[in-house]
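All protein chains of the complex are present and in place, except for one that has been dropped.
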Amino acid sequence: MSYQWLTLWGYLPDFIRAGWLTLQITLLAFCLALALGLVAALASAARTRVLRLAASCYIELIRNTPILLQIFIVFFGLPSLGLHMSAYTAGVIAFGVNVGAYLAEVFRAGIQSVPKGQREAASILGLERSQVFVSVVLPQAARAVYPAIVNNLIQLLLGTSLLSGIALPELTGTATVINSRTLLYLQTFTFTLISYLILSNALSWIAEQIGKRSFHPPLVLKQRSRNPLARRSSRA
Amino acid sequence: MTADNSTKPVITLSGVSKAFGATKVLQEINLDVKLGEVLVLIGASGSGKSTVLRIMAGLETADAGEVWVNEVPLHDARRAREIRGHVGMVFQQFNLFPHKTALGNVTLALIKARKMAPDEAKRRAIAALERVGLAERAEHYPSQLSGGQQQRVAIARSLAVEPRIMFFDEATSALDPELVGEVTEVMRGLARDGMTMVVVTHEMGFARKTADRVVFMDKGVIAEQGEPEAFFTSPQQERTRQFLHRVLDH
Partner (left out) sequence: MSTELLMASLSTLLQGLLVTLLLSVCAIAGGTLIGLLAAVLRSFGPWGTSTIAKLYTELFRGTPILITLMFIYFGVSYFGYSINEFAAGVIGMSIYQGAYIAEIFRSGIEAVPKGQWEVSQILGLTRTQAFFSVVLPQTRKIVLPPLIGQYLSLIKDTSIVSMIGLSELMRGGQGIVDRIGKPIEIYGLVAVLYFIVCFPLSQWVRHHDRRSLL
């Protein structure tokens, strides 16, 4: 039994390489998603109807179709229109566009969550509308959306496993290959599971540290859940 | 606390009406406020007193009538914006900027809207905070301050832009009872210094001691108004008597 685990240990470089690829795609796609999400959120609040319509078409189209389908459309569909690309690029584009639509909603909700009174107070003090937005609304909205943003980042990371379907050698794809080669199914997938857990927890932890330092007062992400009937509580 | 009778009023409402949807909140309100006067608006919830205040501050627009504040015609949509930065408003919910320190809250408008140099803004801000007794808390965030302290910072924030008129929308209603005093003390100080103030409040003690004139609103109209002593000891209208009875004797 331990011999099998040892064999798998020999594939560590492949796992690390695959994990690095996964991370790259995650971060690149997320940057694209942030940009698209912000643009779409601003467009949904725009005064021109065309912009609002475009934004909601984008958002609804993406949110009501599966990501796998979107990946296939980008990788298999776009080439028939003349756009050829690698699986890597297709992955970044597909996930960037997909998560962007979800982030648009997050941004929009975050901006709306800033109490109306904040805008009123700032306005009465003489601040221009753009100043109100940048100096008062945005900082508070950013704080409100931060947990959701981090959540989406993690979901993106986990989503990259689907790129194994377009033959990208990321974690899942590499695992499948190793599995077919070694037939050490249990060990391979356990390794993969652990790799994803490491990656997602590492990202969460980094996000938590950033959250603590960038916001005043410091933003704490992990909420301790209040349990009305916690038996382990020693209080009567 | 003395009102100047010889000059033109700083606030004039004539024939002001407002409805929210189907609800008529204000009906044909006529009201003047003179320079240096402390006007206190009282009434039950829904009487329209907050709406009158918010219309004066430019946060709501009247459906009908004329609203002149500081010689700015607020009823004229093109010119209404001129009032921003020249009046102060203190809200029931404080509305302090949570991501800024007390000092940051006060300097924000000075730097961004008044385009003041940061040092000058800081000096002015400290002075304003001193006036409300919170200069040593300048570097604290709102979450580190008590309700009363937060509201005082909010007052300092409004004072820093040197407004001609200060509006108070139930400034103490969200405070724990023992914190109300420190805020009303600051408000009294402002009144003593001659600030023109329009105050919506439930604090009858404040109205009695500090107001130059008390206005009682009921169901969207001004039911009665007068000097505080006369108003509280011998109200003329039946509904005023009922309201005072409910509010003053529990």
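Labels for the chains are A and B, by order of writing; each one numbers its residues from 1.
Everything that follows uses one rule, which is that contacts are C-beta pairs under 8 Å (C-beta built on N, C-alpha and C of every residue); 3 or more make two chains touch, one makes a residue touch a chain.
Nothing here was measured: the structure is a model prediction, and the numbers come from that model.
**Student:** So which shown chains sit in contact with the chain we cannot see?
**Tutor:** A
**Student:** Using the touch definition from the top, which of A:48, A:64 or A:130 touches the missing chain?
**Tutor:** A:64
**Student:** Can you name the residues of subunit A that touch the chain not displayed here?
**Tutor:** These residues of subunit A touch the chain that is not shown: 60-61, 63-69, 72-73, 76-77, 80-81, 105-106, 109-110, 112-113, 144-145, 148, 154, 158-162, 164-165, 172, 175-176, 179, 185-186, 189, 192-193, 196-197, 200-201, 225-229, 231-232.
What we mean here is this: only the chains that are shown with their structure count from here on.
**Student:** With chain centres taken as the means of their Cα atoms, state the distance from subunit A to subunit B in Å.
**Tutor:** The separation of the two C-alpha centroids amounts to 46 Å.
**Student:** Which subunit A residues qualify as touching subunit B in the complex?
**Tutor:** Residue list for subunit A touching subunit B: 115, 117-118, 120-128, 131, 135-136, 139-140, 143, 215-217.
**Student:** Considering only the defined contacts, which subunit B positions touch subunit A in the complex?
**Tutor:** 57-59, 84-89, 91, 93, 95-101, 108-109, 112-114, 141, 143-144, 154, 157-158, 161
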